[in-house]
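The complex appears here minus one protein chain, its other protein chains still in place.
Chain IDs A and B follow the sequence of writing; residue 1 opens each chain.
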Amino acid sequence: MFSENRLTAMKHPLIRNLFISISLTLLSIGTACGEKIVVDPIGRTVHVPDHPLRIISMAPSVTEIIFALEQQHRLVGVTRFSNYPAAARSLPRVGSYVRLDMERILALRPDLCIAVKDGNPINVVTRLMELGIPVYAVDPRNIAAIIQTVQALGDLLEAGENTGRLVQQMQQRVGRIRDLVATSRNRPRVFVQIGISPLVSVGPNTLADELITLAGGRNVVTGSNLYPVFSREQILGLAPEVLIITSMAREKIFVDIKREWQEWQQLPAVRNQRLYLINSDLTDRPSPRLLEGLECLTAAIHPELLDMQGLNCQ
Amino acid sequence: MNIIKRISIISIILTIVLLLTMVLGISVGSSDQNLLHMVKALIYPEQDPVLSAIVLKLRFPRVLLAVIAGAVLSLGGVVFQSILRNPLAEPYILGISGGAAIGAILGIIMGLARFPGVGFTAFAGSILSLILILYLSSGQTIFQKDRLLLSGVMVNAFCSAVIMFLVSITRDARLHNIIFWLMGDFSTINALQAGLLLVMVIPCFIIIFMLSHTLNLLSMGKETAKSSGVRTRLIILVQLLTTSFMVSLVVGYCGLLGFVGLVVPHLMRIRLGPDHRVLVPACILGGGAYMVLCDILARTLPEQGEMPTGVVTALIGAPLFIYFLKRSNR
Partner (left out) sequence: MNAAIEVNHLTCRYDALVTVDRISFSVTEGEFFIIIGPNGSGKSTLMNTIAGLMRSAGGEIRIKNRPLKSYTQKDLARTIALVRQQASVDFPFTVAEVVMMGRAPHQGMLGLERTADQAAVREALTFTDLHHLANRKMHQLSGGERQRVFIARAICQDPEIMLLDEPTAALDLAHQTRIMDLMEKLKQEKGTTIVMISHDINLASLYADTLLLLKNGQVIRSGSPVAVLAYDVLESAYGCSLLVDTNPVKACPRITLVPESQLERIRKAGKG
C-alpha cells in the first residue's frame, strides 16, 4: 500500500528533475534512446524508457502477464514465486514480493520495475526511485482492473497486436461465463477455504469473492474483514452448499482435508460431496489465468453448466 | 596506568577493530563479494557504477545503522546494569522494548514510513511504558531497583500480550512488515536516515560518557553515591531518559535486537574491568563491531535471502548469556 503523500512528491517538478539528474549521473544504466512520461494505473507520473529492455517484475502476476503478452525477452528478474509459465522459473530471482532483495535488483541494472499496489512494500518502491530506477505500479484489484492492467502493460511494453488480442480473449471468456451463468436461476451458497490452519476464508472486495459471484454462486462470507478466520462451528451456521479449497494444497493434503470435513455431515456441501480443490494460483493471482479459475469455480458451483473434467484446475 | 592513557589505548584498538568489521561489512552482500572489486568500484565509480551504487547506497548505510544500533544497545546495557546494580540487566528490561514495539506496530498499521514516523511512535510508546513503570515502582524511595525490575517485567509481559493481539488482527502485507520488524531488520535504510540517526545519538553518547564516573559511584549503591556528592535522583533520571531516548530510537527503526545489550557490556567488563570511563567508549566501539558481525552473518548464512539480524543476535547471545550466568554462579 502506498501512502499517496510520498508519491505525489514525484509530481513536483523540482524534485523530479533532481532525481532525474542524480540518477543519470550516478547510474548510467544505458537506457536505449530516450524516455517518456506516463501516468501509471494508480495515478503516479513515471519516467519510463521508450523501449524498456531490462524489466524486473515485482510480483508473480506481473510475470504471468508479461509472458502472456509475449514480452518475456524484456524480463531480467522476477520474484521468488513466479512459477508460471515454466520458463519463468529459470529467470533470476530478486527475493519475494514482500521481501525484495535490493542488491540483486540493482545488480541486474534494470531500466524499469513493475510493482503492484497492495503487495510490494512502499519503502522498497521509494528506495528504488531514490536510486533512480523508475517504478511503474499497477493495481489489478478486480477483473476489470486486471484487463486494464494488461492493456496498460501491453502499451508500456510495446506488445503491439498481442495486447488487443489478449484483452479481447479475456473479455470473451468473462462474457461467456456470464451468459452461461445467466441461464441458471440457482445461486448456491459457497464457502472458499484459503487457509487450512487456521481456517481462513475470503470476504467481499477480494478477487475470489468476485469470482464466486461471477461464477453464479453466493459467498456465505459477508462483513468487512477481507480474510476472516472461522471455526468449523461458525461455518456450520453458514451452511454452504459448495466448499472450495484453494490453499496451495497438493492432492495428498486435499484427501486429508476432505476426510476431516466428513465428520461434519450437517454441512450441505459435505452431505452432497460438493468439495473441490482448485489451485490457489488460479483464484488468487490477478493474471489472465484468473479466468481459468473463474471457469473452474463455475464448473464447481454449476456442474450442470460446465464440466470440470475438461479444465485444468489443479 | 593512568586512566586517560587507558581510555585512549583501548579506544584506539577498538576503533581499528570497528573499522575492519565495517570494511568487511560493506564487502559482503547478495551480489558481488569480492573485496578487490569493491575497492576498485569505490575508487573508479565510472568503471562499475552499479557495484559502487550498491556499496555506497545499500551496504554502507546498512553497516552504519548496524554500528549505531550495536553501540546504542551496548551502551544502554552498561547504563542499566549500573543503575539497577545487576550485571545481567538489558536495556529492554524497563519495558522499553514492549512499549516501543506497541508504538512501532501501531505506526506500521497506520501506514507510516519507517523513518521518522515509526521511529517516533516507537519512541513515544517506550517513554509511555517507562513512565508507567516508574509510576508503578514509585514510593518513598523512587528508583528502588527491585521494584523497578519487577514493574519492568510486568509491563513487558502486558505489552507482549498487546503485541500478539495487534498481530492477530492484522491480516495484510503490513503483517509481514511488522513481523520482520519484530525480529530485527536493518534492510530499509538510506544514507540520509542513517546520518540523521547518528546525529541524534552522538549527543547521548557524550552525555553518558561525561556521567561515566558517576556510574562508577552509583554502582556501589545509591546511598554511597549520594554521600560522595552525587545528586543521585537527577543523575539517574538524566541517564534513564538519555538511554531510553537512544534505545527507543534504535528500536523504532530496526526492531528488537535482543541480547546485544547484555552480552557486549559483559564481555567488555570481563576483559576491561568495571570502570565505566573505560567501558562506555569500549561498548560504543565494541558494540558497533559486534552488531556489524551479526549482520554479516545474517546476510551470508542463509542460502537464499537473509535472516533477520535479531535472530542472529539471539542465537549467539543466548548461549553466551547462559555461559555468563554459570560463570557468575561459581
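Operating definition for what follows: a contact is a pair of C-beta atoms (placed from the backbone, for glycine too) under 8 Å apart; a residue touches a chain by one contact, two chains touch by 3 or more.
From a predicted model like this one, the values you see are computed outputs, not experimental measurements.
Enquirer: Which chains here touch the chain that is missing from view?
Expert: When the entire complex is considered, the left-out chain reaches B.
Enquirer: For the chain that's not shown, point to the residue among B:Ala161, B:Met220 or B:Leu301 touching it.
Expert: B:Met220
Enquirer: Looking at B:Leu134, B:Val230, B:Val251 or B:Ala298, which residue reaches the missing chain?
Expert: B:Val230
Enquirer: Just the residue numbers, please: which parts of chain B touch the chain that's not shown?
Expert: Residue positions of chain B that touch the missing chain: 2-4, 85-87, 140, 210-214, 216-217, 219-221, 223-224, 226-231, 269, 273-275, 277.
The criterion applied here is as follows: only the chains that are shown with their structure count from here on.
Enquirer: Per the centroid of Cα atoms for each chain, what is the distance between chain A and chain B, given in Å?
Expert: 40
Enquirer: Which residues of chain A touch chain B in the complex?
Expert: Touching chain B: residues 1, 3, 6, 26-28, 80, 93, 95-96, 98-99, 101-104, 106-107, 109, 118-119, 121-124, 126-127, 130-131, 225-227 of chain A.
Enquirer: Contact residues on chain B for chain A in the complex?
Expert: Result: residues 29-32, 45, 49-51, 53-54, 57-59, 111-114, 171-174, 176-177, 180, 187-188, 190, 304-305 of chain B touch chain A.
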